[in-house]
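Questions regarding the structure given below will be posed in turn.
All protein chains of the complex are present and in place, except for one that has been dropped.
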Amino acid sequence: MNLDFFKNNNISVDLAIEAHDIVRGQLETEIPGAVVDRHNYENATVTVVKIVEPQAAQMMGKPIGTYITIDAPAIRDNNRVAQKEVAEILAAQLSSLFNLPENANVLLVGLGNWQATPDSLGPRVVDQTIVTRHLYKYAPEELQGGMRSVSALAPGVLGITGIETAEIIKGVVEKIQPDLIVAIDALAAGSVERIGSTIQLADTGVSPGSGIGNKRTGINKETMGVKTIAIGVPTVVHAAVIAQVTSEHFLEKLQQNPMFSQIYNNLSPDYAQDVINSVLAPFAGNLMVTPKEIDDLILSTSKIIAGGVSMALHPAINAEQYSMYLN
Amino acid sequence: MNLDFFKNNNISVDLAIEAHDIVRGQLETEIPGAVVDRHNYENATVTVVKIVEPQAAQMMGKPIGTYITIDAPAIRDNNRVAQKEVAEILAAQLSSLFNLPENANVLLVGLGNWQATPDSLGPRVVDQTIVTRHLYKYAPEELQGGMRSVSALAPGVLGITGIETAEIIKGVVEKIQPDLIVAIDALAAGSVERIGSTIQLADTGVSPGSGIGNKRTGINKETMGVKTIAIGVPTVVHAAVIAQVTSEHFLEKLQQNPMFSQIYNNLSPDYAQDVINSVLAPFAGNLMVTPKEIDDLILSTSKIIAGGVSMALHPAINAEQYSMYLN
Amino acid sequence: MNLDFFKNNNISVDLAIEAHDIVRGQLETEIPGAVVDRHNYENATVTVVKIVEPQAAQMMGKPIGTYITIDAPAIRDNNRVAQKEVAEILAAQLSSLFNLPENANVLLVGLGNWQATPDSLGPRVVDQTIVTRHLYKYAPEELQGGMRSVSALAPGVLGITGIETAEIIKGVVEKIQPDLIVAIDALAAGSVERIGSTIQLADTGVSPGSGIGNKRTGINKETMGVKTIAIGVPTVVHAAVIAQVTSEHFLEKLQQNPMFSQIYNNLSPDYAQDVINSVLAPFAGNLMVTPKEIDDLILSTSKIIAGGVSMALHPAINAEQYSMYLN
Partner (left out) sequence: MNLDFFKNNNISVDLAIEAHDIVRGQLETEIPGAVVDRHNYENATVTVVKIVEPQAAQMMGKPIGTYITIDAPAIRDNNRVAQKEVAEILAAQLSSLFNLPENANVLLVGLGNWQATPDSLGPRVVDQTIVTRHLYKYAPEELQGGMRSVSALAPGVLGITGIETAEIIKGVVEKIQPDLIVAIDALAAGSVERIGSTIQLADTGVSPGSGIGNKRTGINKETMGVKTIAIGVPTVVHAAVIAQVTSEHFLEKLQQNPMFSQIYNNLSPDYAQDVINSVLAPFAGNLMVTPKEIDDLILSTSKIIAGGVSMALHPAINAEQYSMYLN
């Protein structure tokens, strides 16, 4: 698979680690200007991709910044020990991306459509998060020390509100002037094994056109005027990707035969795309591949994210309380 | 019952018609500066209370403006003919409160908490309304003639967002600059027979402290800078009101006996309130009286409101289409 | 308050402890044939009422049997430590009511209407319970030692199915022949302070006419042919009870005055009831008093019940796992 396939099908590559691996595969060498680091945990692997040079950004189609991927297939199996560990890793990694005083003011934004299950992750996280902004000024000073002022918003999607999501957020940001935005969104992955098992953190915010709902405007430092960290979990794979990957696997072996390339070269260059279009009509880009248990997966994943975010933003919430909170 | 009871119990009198009737009853004469007009329909009665003088406003605890009450007990019985008629009346009355060109830009705001059934009316209406703002600029001119540009927002409540609802709305209003705001909210009534059977329209917007969720800041022309019409339906009666009304009914007959007034006058003036407090502890102001079928009632009422609002805002939606839409 | 009020208003006294206290109050002495025992815990009080004589059963309007009440106001405040303790107490008390081999076959029944929030407790518990019957025969023997074969059913209510709930359960019971039925139901209490703070266990099953939805047929050993334990939590108080209690509190002080009894005796005996009827029309028996946060309360209570039931039925689930499960 290469990035052109995604562009041609109007599908965003939401995970930086996938964009990296695709480009790395095409280059057959390390990408200049991108730094990759990996750590293993009991139930998870953390990969940090830093895009440091404009050239790497351009090749990968992602802005310069830090992208942290937590891979933890165990959380998909309702393994609560793993879910707890992953929430803790998420809290630590999220903390590493910001540097804020304890009295900072943070706005959580739950992106996505609560009426479409696979896209409802963000609103679900917001529903499960402890907000404190309205209590904060009345709280005793010692509590203020360990709790940040947190507010939360689920702005909906264009089809429900008629308003660009970024406009709604920007309007609220101008009113409450947070020091940091943390935006949570459901993502589309390039392979089914990432569904419900991968969490991405990015200090670049949300790019225009990414996510399941194809947000048109980005939500990031440039558009919001405030540092924005995005947290995303793939909940679907576009059906076109399944079709494409199948074709590629299929060709792989065939191409080992020298005669085949002759045949293949006679095909129209649009042939593969034509096949995909015909298989997926009349839904085209709106067909998603999800596990049958998507409702469960959204529920358990939203709890992990809500737990991790709460721990990172409120240092006074200790692991014990958090465990109670998480589950 | 008098308005002091509500003040003492920190309960708002959401319906102007009830405030009117209470004050009218206390005065035992028409309220100077308030004009009342009534029309009967097959399945509904429409009462228009106009508060025209500051004195009347002060006595009734409501700002100067027009308050339209549609009383239609039949809509509570799943009578679809009545529901259709009431939606049409709502559309006509709503239209009478604004005077806007067909290309005006309207923002619907669904107030209330979608996680608390009796308070979820506003968000439900928003979920069922046709929004057009994002399509409007691409629509053919002839369609633009009959459809207004409508956007919609369900801002949530302070306990979920940590942000004053009025702040969120104001932020969005500054971005999209609507010509009119229509805010939908679940209300508390002073008698159970109004639950699910009364719709109030007010060109004064939403007053501070009204509604089930006790919104702190008003949503009206003053706070928003834009004309604001409120549509409300009572979905609860505060339990304290039930207790109070019971006491009053009880005393009514007793007081016919001259000896009784002697006994009664010996009671502490706080006695009635003490009874109410003890009966309703430990929930106090958070106890609501609702019909067992509150979920159904919210669903059917939200459809009527969504239907009526759509007809009023989009003149091109005719009755036939609307009937399909409504049900 | 006396039991006649409930009969006249067609309201069941769902909690045996309330029936006991009402009769005890009327008798002004211990009820012959009823034994009461009380234990205090950190966050809860457990009261066991044993009705051992037919006379006591007749006076209290409850069948002979054991009724365990767990009172724990702390669980209503989202106090997770208290919620955990109460789930453990529930597990222990539930275990005390049955005496079953570890390979016994248990059917959970979630009574009530999932479309009416205050009545949805039973179906919610069933949705959160670990069922094992379908896995049981394939499970390794050592696991079978600590897990019982558990199945679960949410039969709905008459208005949704057109079938008596007891008929549905009986049909399933005849097919799967459980050794024990545990039926979970939302109850109506006689005072608001019990809402969401009291759990009742009864080895007499569910009586005809009890519960919010007024089940017509009992679900008990007689009707099912299988030992049946009922677990109930009050989620509402009938509005008529609020009106009645208010009247009674009101009269209490008045009656201290000797002149008053003269006045009072001149009132029609139906006077109090007439007041209640007029205050609650047109909803009458269908008006419920609930806290505004009833949705939250149902959610957190259902988790406690599901946790306690799982611990009692599956001895292999230890406290640690259970804590993860509960929250």
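As written, the chains take the letters A, B and C, and residue 1 is the first residue of each chain.
Here, a residue touches a chain if its C-beta (ideal position, glycine included) is under 8 Å from a C-beta of that chain, and two chains touch if they have at least 3 such contacts.
It should be emphasised that the depicted structure is a prediction, and the values quoted were computed from it without experimental measurement.
Of the options A:A34, A:V125 or A:A243, the residue whose C-beta touches the omitted chain is A:A243.
The residue touching the chain not shown here, chosen from C:N2, C:T161 or C:S278, is C:T161. Across C:R24, C:K170 or C:K221, the residue that sits in touch with the chain not pictured is C:K170. What chain A contributes to its contact with the hidden chain is residues 73, 115-119, 192-193, 195, 212-213, 236, 239, 242-243, 245-247, 249-250, 253-254, 257, 259-260, 262-264, 266-267, 271-272, 275-276, 278-283, 286-296. Taking the whole complex into account, chain C touches the unshown chain at residues 115, 126-127, 131-135, 149-154, 156, 158-164, 167-168, 170-176.
Keep this in mind: only the chains that are shown with their structure count from here on.
Of all the chains, the one whose CA centre sits at the greatest distance from that of chain C is A. Rounded to whole angstrom, the centroid-to-centroid distance between chain B and chain C, based on C-alpha atoms, equals 36 Å. Inter-chain centre distance (chain A to chain B, centres taken as mean C-alpha positions): 41 Å. Not a single residue position of chain C touches two or more of the other chains.
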